[in-house]
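Omission of a single protein chain aside, the complex is shown with its protein chains in their original locations.
Each chain carries a letter (A, B and C) given by its place in the written order, and its residues are counted from 1.
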Amino acid sequence: MAKSRFEYVKGFENHPILLPNTYIAVRIDGRGFHQFSKEHNFTKPNDVRALNLMNQCAKSVMEEYTDIVIGYGESDEFSFIISKNSQLYKRRESKIISCIVSRFSSSYVFYWKDFMGDVSLKYPPVFDGRAVCYPSLENIRDYLSWRQADTHINNLYNTCFWLMVQDPSQKYKSEKEVENILKDTNSSQKNELLFSQYNVNYAKLPEQFRKGSVLYSDKRNVTEIGKNGKEVVRSRRVIVIDHCDIIGKEFWEKHPHILK
Amino acid sequence: MAKSRFEYVKGFENHPILLPNTYIAVRIDGRGFHQFSKEHNFTKPNDVRALNLMNQCAKSVMEEYTDIVIGYGESDEFSFIISKNSQLYKRRESKIISCIVSRFSSSYVFYWKDFMGDVSLKYPPVFDGRAVCYPSLENIRDYLSWRQADTHINNLYNTCFWLMVQDPSQKYKSEKEVENILKDTNSSQKNELLFSQYNVNYAKLPEQFRKGSVLYSDKRNVTEIGKNGKEVVRSRRVIVIDHCDIIGKEFWEKHPHILK
Amino acid sequence: MAKSRFEYVKGFENHPILLPNTYIAVRIDGRGFHQFSKEHNFTKPNDVRALNLMNQCAKSVMEEYTDIVIGYGESDEFSFIISKNSQLYKRRESKIISCIVSRFSSSYVFYWKDFMGDVSLKYPPVFDGRAVCYPSLENIRDYLSWRQADTHINNLYNTCFWLMVQDPSQKYKSEKEVENILKDTNSSQKNELLFSQYNVNYAKLPEQFRKGSVLYSDKRNVTEIGKNGKEVVRSRRVIVIDHCDIIGKEFWEKHPHILK
Partner (left out) sequence: MAKSRFEYVKGFENHPILLPNTYIAVRIDGRGFHQFSKEHNFTKPNDVRALNLMNQCAKSVMEEYTDIVIGYGESDEFSFIISKNSQLYKRRESKIISCIVSRFSSSYVFYWKDFMGDVSLKYPPVFDGRAVCYPSLENIRDYLSWRQADTHINNLYNTCFWLMVQDPSQKYKSEKEVENILKDTNSSQKNELLFSQYNVNYAKLPEQFRKGSVLYSDKRNVTEIGKNGKEVVRSRRVIVIDHCDIIGKEFWEKHPHILK
């Protein structure tokens, strides 16, 4: 067969390797999810069903790729941190990005019904992905802090925005007008606005919205059916979904094994 | 907000660009599909439902990314060729790979039921992806020829393998034994074996199995419902699925616009 | 020996490959040559000795690396074009850049005396280097045109600038003032200024200054001493240094073999 004549094209491939002994952060991000969330009537500013679906997809990724030591998600994005000493796909960049994005994307459709009930999925969604290396513990913690700080900023803004846009008195004419008002406010002004105009204490809103979702593997007591057919409680490694602060050191002191 | 303190981590990102004025071949490949096809009882050596599902996913990718000028698929892999002058995602490698893999993967679950009927999908599948640049027309045609030559080699082998493994007389003890017999045969010996032992004329098997699937955009007459409620036939650009030879020049002479 | 314990560090190396079947342009550029040319009293705007030294260094590079098909230089920069099918250092980017820069730099000191006479070299100069791939004949010709167009722009400007700065009547107070005058002029105004104020016909200035230097390998009759001790004229491949237009097609029609 004429195999050999064409095979030279394989020589055009490059296989960039992610630097060994660094944490790899793979971040995926929904493409066109502004539009997607409208077409599927997501509740604004936060649709808890859609957020839980994202978490389930992340769990599915982490069950498949056990070198991921922690996942962090908010809105339509998720970050996965791969351990420093991982040899996953020999640390080949395109393999690592594509496989994680692929599993997340197929999971999104696979688990859609379990979370979105009778909202029917109109078309297959797209997530992009990228991989970034972080050499030190400080760097990778700062990466996660960056994403969680972003969650806070975005959620506070969105909480104001949607309450104002949906204000029953319709005192704001348009989304544009609301944007213009909000763009000149700082955090405490937004907190004040929420409280004075809508009687909302931002600090009392669900942690899932304010902190995002933190996924990691931990030991938990799990009830199982033993050989004798009776229930037994066993300690098992499971993927835990939490909504806690990961900027401060408390979480990391409690879970020192995660970033080793 | 503590945004600025953490934001420096963005500086660790690299955004490699795929060389301008080159064809980009993005190839995706099912991971663990040997196992996946077993668990979902795919017919061997070719499951026409699963192949058609792959084609539907490819079509879904090409409808989303119109800079893809041709797609070619076989078994659990698909190649997409992006035009030389495409500025898709500014030719950023990780964006291009991840978005195409993502759309393909979510489509695979989304369209599963339409093709696999009541075979239930057991878990979300994973496809990996890579991108390779080819500078010249000759290179990109050789790339496609390489994949189609591979289809031929694999399909001839697999046709022999599965007929022998499933031989009703059970004359071969194991898959291992069949592998050992086949590894020392050339193409014409395999053709001969098929004909003499199983009365199979390889050249008469469906082209979809022997040639793989070629997808490209072309004008076709499409029947639509006009404004007056009556059927009208209009010429529209649609994604065509073909199973033809793309190694020889005939196809390319007939479709000169594809690679320009 | 403790060799094995440390050897793992080799695994941190990446070896990016320059895309096959593309022209490779390696451009080197003097670092801090504004200062360097002052300290060594280079004639302004053009020091023909220094330009000829640059050409000699380029020749030295091209004699060492025969996969370079053409070189183009101006001021303190030089571009070297490597043929599309070159396998030099397996097309490894860092090897190609570093070796060309190295040979150029060591040549600059090695040949200094031959061109700069009794101007003594005060310190070892530094050139940086980069490599860029160009897929098509049009691209690589445009690259060379870009550099030659730049030569024209820079030389016209510098010719005006230095005549004005060195104006015997000292009518311009400072380099700053001259810059301010020139920045709002176009090409024809600069030509006019040269002619009216300094009686300089720009088009009559040496081609080496206006066109830069073009180096390529060509057959030339060379006088050699034959075995019988007598002079013979033989046709030999030599590196030719020319100062001609390479933007138009004339040069390329005359030398079709260079870019094949």
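Basically, a residue touches a chain if its C-beta (ideal position, glycine included) is under 8 Å from a C-beta of that chain, and two chains touch if they have at least 3 such contacts.
Keep in mind it's a predicted model, so treat the numbers as computed, not measured.
Engineer: Taking the entire complex into account, which one of C:90, C:130 or C:249 touches the absent chain?
Structural biologist: C:130
Engineer: Write down which of C:54, C:68, C:99 or C:116 is the residue touching the left-out chain.
Structural biologist: Checking the options C:54, C:68, C:99 or C:116, the one contacting the hidden chain is C:99.
Engineer: Among C:75, C:107, C:159 or C:208, which residue is in contact with the omitted chain in the full complex?
Structural biologist: C:107
Engineer: Against the chain that's been left off, what residues of chain A make contact? List them.
Structural biologist: Spelled out for chain A, the touching residues are 19-22, 133-136, 139.
Engineer: Contact with the hidden chain only, please: which chain B residues?
Structural biologist: 11-12, 14, 16-17, 19-21
Engineer: By the contact criterion defined above, which parts of chain C meet the unshown chain? Give residue numbers in ascending order.
Structural biologist: Those residues of chain C that touch the unshown chain are 1-3, 5-10, 12-14, 16, 28, 31, 60, 64, 89, 93-95, 97-99, 101-111, 121, 123-134, 139, 142-143, 145-146, 149-150, 152-153, 187, 247.
Operating definition for what follows: only the chains that are shown with their structure count from here on.
Engineer: Calculate how many whole Å lie between the centre of chain B and the centre of chain C, each centre taken as the average of the chain's C-alpha atoms.
Structural biologist: 48
Engineer: Could you state the distance in Å from the CA-based centre of chain A to that of chain C?
Structural biologist: A distance of 52 Å separates the two centres.
Engineer: Can you check how far apart chain A and chain B are, centre to centre, with Cα atoms defining each centre and the answer in Å?
Structural biologist: So the centroids are 30 Å from each other.
Engineer: Which chain A residues sit where two or more other chains touch them?
Structural biologist: If we look for residues of chain A contacting two or more partner chains, we find 12, 14, 16.
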